[in-house]
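Let me begin by presenting the structure, written as structure tokens, before commenting on it.
Each chain you see keeps its place in the complex, though not every chain is here.
For clarity, chains are labelled A, B and C in written order, and residue numbers in each chain start from 1.
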Amino acid sequence: MYFASDNTSGVPERILEALGRANDGFSPGYGTDPLMDALRQRLREVFEAPDAEVFLVATGTAANALALATLTPPWGAIYCHPLAHIEVDECGAPEFYTSGAKLVHVPGENGKIDPDALADTLTQSGRGVVHNVQPGALSLTNLTECGTLYRADEIAALSSVAKAHGLPVHLDGARFANALVAEGCSPAELSWRAGVEALALGGTKNGLMGVEAVILFDPSRAWEFQLRRKRAGHLWSKHRFLSAQVLAWLENGFWLELAEHANHMAARLEDGLSDLAPLVYPRQGNMLFVRLSEEQHFKLQAAGAQFFSSKGGQSASSPAPDGITARLVCSWNTTHEDVDAFLRALKNP
Amino acid sequence: MYFASDNTSGVPERILEALGRANDGFSPGYGTDPLMDALRQRLREVFEAPDAEVFLVATGTAANALALATLTPPWGAIYCHPLAHIEVDECGAPEFYTSGAKLVHVPGENGKIDPDALADTLTQSGRGVVHNVQPGALSLTNLTECGTLYRADEIAALSSVAKAHGLPVHLDGARFANALVAEGCSPAELSWRAGVEALALGGTKNGLMGVEAVILFDPSRAWEFQLRRKRAGHLWSKHRFLSAQVLAWLENGFWLELAEHANHMAARLEDGLSDLAPLVYPRQGNMLFVRLSEEQHFKLQAAGAQFFSSKGGQSASSPAPDGITARLVCSWNTTHEDVDAFLRALKNP
Amino acid sequence: MYFASDNTSGVPERILEALGRANDGFSPGYGTDPLMDALRQRLREVFEAPDAEVFLVATGTAANALALATLTPPWGAIYCHPLAHIEVDECGAPEFYTSGAKLVHVPGENGKIDPDALADTLTQSGRGVVHNVQPGALSLTNLTECGTLYRADEIAALSSVAKAHGLPVHLDGARFANALVAEGCSPAELSWRAGVEALALGGTKNGLMGVEAVILFDPSRAWEFQLRRKRAGHLWSKHRFLSAQVLAWLENGFWLELAEHANHMAARLEDGLSDLAPLVYPRQGNMLFVRLSEEQHFKLQAAGAQFFSSKGGQSASSPAPDGITARLVCSWNTTHEDVDAFLRALKNP
């Protein structure tokens, strides 16, 4: 019963096999491997973006921070939700990579930035006033940290506000595949067609060992990105081992299958929980937040279920004076059996 | 005939198998995996350093830059050889990670810092003068960028000068295993017993996919290191895939076998070259620099040999107004056949 | 009718005279001038802090940012009020100087941090969790940006919370003298006795040309501070011209006289406004925030009064859906005549 995170799973056999194939012989390094050429081409097709530039790194924090540093000057403001991963869980990586930009909170329900709140914030941003940090970038996360989904039109609406103020848009897509299958649209629709300039496309949480693809739909700063990546120690010499994983993951829509399965398992959890415990946020992808009583929490722990929980709620917009909020994340390899065992443990008298 | 770099090789089958074994089931992330506990213990034994702290990252640039940032303040001077990898080949990573420290050159023959030059430099370092950057750390590389070896007593002599000026010592050990088998001493003798506080122990160039271990023999700044690693996006969620590789690599001295083989192939190359072309630096590990005539160079290229070369020599101390300097690197999977084919191509009339 | 800021005033004649005297002859530079020795001694006496170290810089932003960088690591959180000058008006200087620390908001009424909110925030700070920025420093401002006063016991209460979590305390004292005469206590009571480690003692807003003294009551990081100051270009070669101003300012309590006058003029304004317009925050020093009708605002502008104003209120805790909030700042050279002219303009039918 492992629901702690989608990054506690390993990788599908196919990924190991791809590593094995890639291992054969000598290969040029540092991103000049033929597999990377193939992958670049493949991602351009998948995203219908023939000019996009693509770069691989091993962690989501690196992908986000490098992308943001490429979009934002040191005196820039990065607008994000107060619960955003870049604000809460990266130990200041964006500040480090940007040499001191400021993350500015824009609120909204269910972990999603409210477009009106964004417009208000940008109207009062102090652009052109030397005493204030200057608008730098909008950063969205999809799926959000609350497990909720921005639909393509919602991203477009936020991008539109951002662009009216001259801001580029970054998308933390650690769970982009889960969002994509939940929304049922094309990769292009959920990214550049909705106004995203830089996408951190997450592989690690969806079945890879530690690979994320940064896709720059605006390739004009690609060289700067490459220098920043190298300088940060994120350019792999044996780069083929990154390329190979992403290629295998994309093949025949395998990445979408993996995400589909994770979402499906979360839906099954949601169904089973419906009579037992209320959800804190709508379930839209592979992650649920559920309110438990102390007793329920105890029963699950006693049964050995693995998940993160916190006293009360997560945010001001969802106060939970009593009880416990549990985060349940399903993965590409979560089984029906695990889900059902979890539900049984909860019902157990 | 691949002699371009030891990082154009893949990994031994055993490493792939270790990944397969590590892939089984769920595992806690971010360095809390049981494999990391085992690895920490193993490295402490291998280095006879029960208090050492050990951290894994994916690249040598990250390992070096994070270690140096932990040792050196932003206003610090990092003393290194003018040909050091951190100076020449990391796109300013140490400057980025330290928030602006200065790399100060200390010369010496064959890529090795001269102890007297170090003493002179430190005597004139401006310690205590507010206008000058302040002594921060000594950084050594073993094997050096010239492929030469610091013996344990040579490292101890340099460390002794450094410590007399209050400086900690960092060792870039991208080819530490090659140095170790060349020197024939123990890991402890070539590191902390010789005065090294922080070792970047290279795995990638000796048979891993992209893993380096930073060993802090002085563990007092281990927490700072961890925060710096996280903040830089170098803390892996699926960390077990790093741990597993290093564990398998250390098992039964496998890492030393791999390095021994690479060194042995380089010795074979050296032998074969003795009548054909002069070495630029003494060959001591798995890397040679050899002076070629234009004709020789042409013959090798025509035969498809892969290696880096430059017009003339590499450094002021080895001027080579005529000819071409070729760098030949042997790897864990370089074959006798490759070496012999290279030599034949050179002799070919 | 100049109420825009206390930094639109010039300097008292005595300060010019002090510059004239200091100008005589040659003097060693970079803070080694005899005047600085005298000033250090004088400030130690004034603050009853014989071990304190004292450094001069030309701006408040530099004083704050350098002090904070000395107290806080790059991965640190600086806890401050959402309206703090360091958060709102310094274009990210603390982030620049600290190499990327994060300013974390702690709310409270009237521009003052609430001790319970601080305790709550620190309890949830994520200390020891590698994914989170780590508690770095508490930063207070006295007088606050709302013109309100922290009494000595209030600072002590906040410091006590901070110290229980191992945090040092920084005080932005751009208007420290105004706070001091408002509170009527000793400099020591309003600083180190209340738990402050680093004070940015403002001279510029209280009659100097551009001089602020950073007082480190904990001198252990004084050398680091000096290196940071030099490296930031804030160490003056002709330092005597800074020392001389502060010495003359301190002489015979002149600095307190200047602040007393400014506070007194603000009190006169407050009295005159009592029937005309409501205050937004309690008036405690030399700065008032007053709610004006559109008509009142127009009359004042027509009469040539200089001040900053904003539609509505300043903060969430003081919403003002209608009307205009005007900030009125009195200075050491604000005259009775100016105050009375302002009030007449407002009453003018």
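The rule is simple: a contact is a pair of C-beta atoms (placed from the backbone, for glycine too) under 8 Å apart; a residue touches a chain by one contact, two chains touch by 3 or more.
Since the structure is predicted, the reported quantities are computational estimates derived from the model, not experimental observations.
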Per this structure file, total copies of the shared sequence (3 shown): 4
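Assume only the chains that are shown with their structure count from here on.
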Chains touching both chain B and chain C: A
Chain whose averaged C-alpha position falls nearest the assembly-wide average: A
Longest centre-to-centre distance from chain B, chain (CA-based): C
Rounded Å distance, chain A centre to chain C centre (Cα mean): 41
For chain A paired with chain B, centre-to-centre distance based on mean C-alpha positions, whole Å: 34
Residues of chain B touching at least two other chains: 227, 230-231, 235
Residues of chain C that touch chain A when the two form their complex: 74-75, 88-92, 95-96, 98-103, 130-133
In the complex with chain B, residue positions of chain A that touch it: 2, 4-5, 7-11, 16, 19-20, 22-29, 57-66, 90-93, 96, 204-205, 209-210, 227, 230-238, 240-241, 306
Residue ranges of chain C in contact with chain B within the complex: 30, 73-75, 99, 130-131, 134, 224, 226-228, 230-231, 235
